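Shown here: the complex without one of its protein chains, the others still in place.
For reference, chains read A, B and C in written order, and residue numbers begin at 1 within each chain.
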Amino acid sequence: MTVAAQMLDTYPKDLGGVDKQKLLECIEACFECAQACTACADACLSEDMVAELTKCIRSNTDCADICDTTGRVLSRHTGYDANLTRAVLEACAAACKACGDECESHASMHEHCRVCAEACRRCERACRDLISSLG
Amino acid sequence: MTVAAQMLDTYPKDLGGVDKQKLLECIEACFECAQACTACADACLSEDMVAELTKCIRSNTDCADICDTTGRVLSRHTGYDANLTRAVLEACAAACKACGDECESHASMHEHCRVCAEACRRCERACRDLISSLG
Amino acid sequence: MTVAAQMLDTYPKDLGGVDKQKLLECIEACFECAQACTACADACLSEDMVAELTKCIRSNTDCADICDTTGRVLSRHTGYDANLTRAVLEACAAACKACGDECESHASMHEHCRVCAEACRRCERACRDLISSLG
Partner (left out) sequence: MTVAAQMLDTYPKDLGGVDKQKLLECIEACFECAQACTACADACLSEDMVAELTKCIRSNTDCADICDTTGRVLSRHTGYDANLTRAVLEACAAACKACGDECESHASMHEHCRVCAEACRRCERACRDLISSLG
């Protein structure tokens, strides 16, 4: 059982009607993707062809910031606000889609972009699954 | 001239069709609001009636994180992505609206909530103005 | 193999003399602890006795921010700066020690504090191990 799962289990009040499994998957995907995008931006920076990867670096840094914030918002349950949660998840899905597309286009040349694109896809899917379950 | 204004002026490439004044106002409002919300969460925590301010603290921490990330995304111009910018601004406006409403309801009793509510209103307005100008 | 491990493996240049295993453990402990502290601050906020947990909430929010930043700094390897890495790790170890002590003092009463204290201890140890290995 991960620490995030234990934290969710030990929240002292009711979590409302949220799908706990989808919430957990999304929290974990957000933090994983934030780390992957931070590392991918830096790996791109160390490539000899960095000049061709500037859009990728920018996508990575935006996606890292947005996934980080989304993971934090989802880790809080006090005074839950469905509208805000949905708006943040939409922004996160958009960032993961953009960064996933960009990284995928470099995946055959750079392994770090391939790994990062997969993390972005997973996180985008987790956001969309959670949005659907919010009703 | 603020540092943020100087940074915008010294960006080496074209900024595209963006309304530079509205962009600058939004960047500055985001960082101002992130600071105010961080401080307001902590000030609420030090009130004797903290038990009645838990929803406010939660709104403040979410709003701080989202404004921070929005200020960062808006400070980047390389490989501009209008869709992503719009989604992030929508999430930020929603967070500022929610936190502004919550803080305003405590404004007559707590000065820090009054100051923070004003920062949230300013930031929400700046986000909506920038969204409109994006077309 | 975790995503963080894959990202470390696919970094395109030399990582210098760093102990790769210790670095990886520290990166993962930082992100895990950032999430745990964010969730613990919110769980404390939902406890009926929140008025007795205000110092804990403050420790949690500081520790979350510092672990987050440390995890990001450690995920970058381009233009490595040993002095900066050491200063950031020292701040992170101090934050994890303070938050671990505080959460431990509530561990018998609140399960989320017990889980969070363990994450803080793990992260503090990982920071100190990495500092030692830096020489």
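Assume contacts are C-beta pairs under 8 Å (C-beta built on N, C-alpha and C of every residue); 3 or more make two chains touch, one makes a residue touch a chain.
Predicted model only: the values in this text are computed from it and were never measured.
Write down which of C:15, C:49, C:84 or C:109 is the residue touching the left-out chain.
C:84
Since one chain isn't shown, list which residues of chain C touch it in the complete complex.
Missing-chain contacts on chain C: residues 54-55, 57-59, 61-62, 65-66, 68-69, 72-73, 76, 78-79, 81, 83-84, 87-88, 90-91, 94-95, 98.
Touching the absent chain: which residues on chain B qualify?
3-4, 6-8, 10-13, 27, 31-32, 34-36, 38-40, 42-43, 45-47, 64, 68, 71-72, 75-78, 110-112, 114-116, 118-119
Just checking the interface: what residues of chain A touch the absent partner chain?
Here the touching residues of chain A are 41-42, 45-46, 48, 50-51, 54, 57-58, 61.
Simple rule for what comes next: only the chains that are shown with their structure count from here on.
How much rotation, in degrees rounded to the nearest 5, is required to superimpose chain A onto chain C on the basis of Cα coordinates?
180
For chain B versus chain C, what separation do you get between their C-alpha means, in angstrom?
For chain B versus chain C, the centre distance works out to 27 Å.
Report the inter-chain centroid distance for chain A and chain B in whole angstrom, where each centroid is the mean of the CA atoms.
The mean C-alpha positions of chain A and chain B differ by 21 Å.
At least two other chains touched by the same residue of chain A: list those residues.
68, 72, 76, 78
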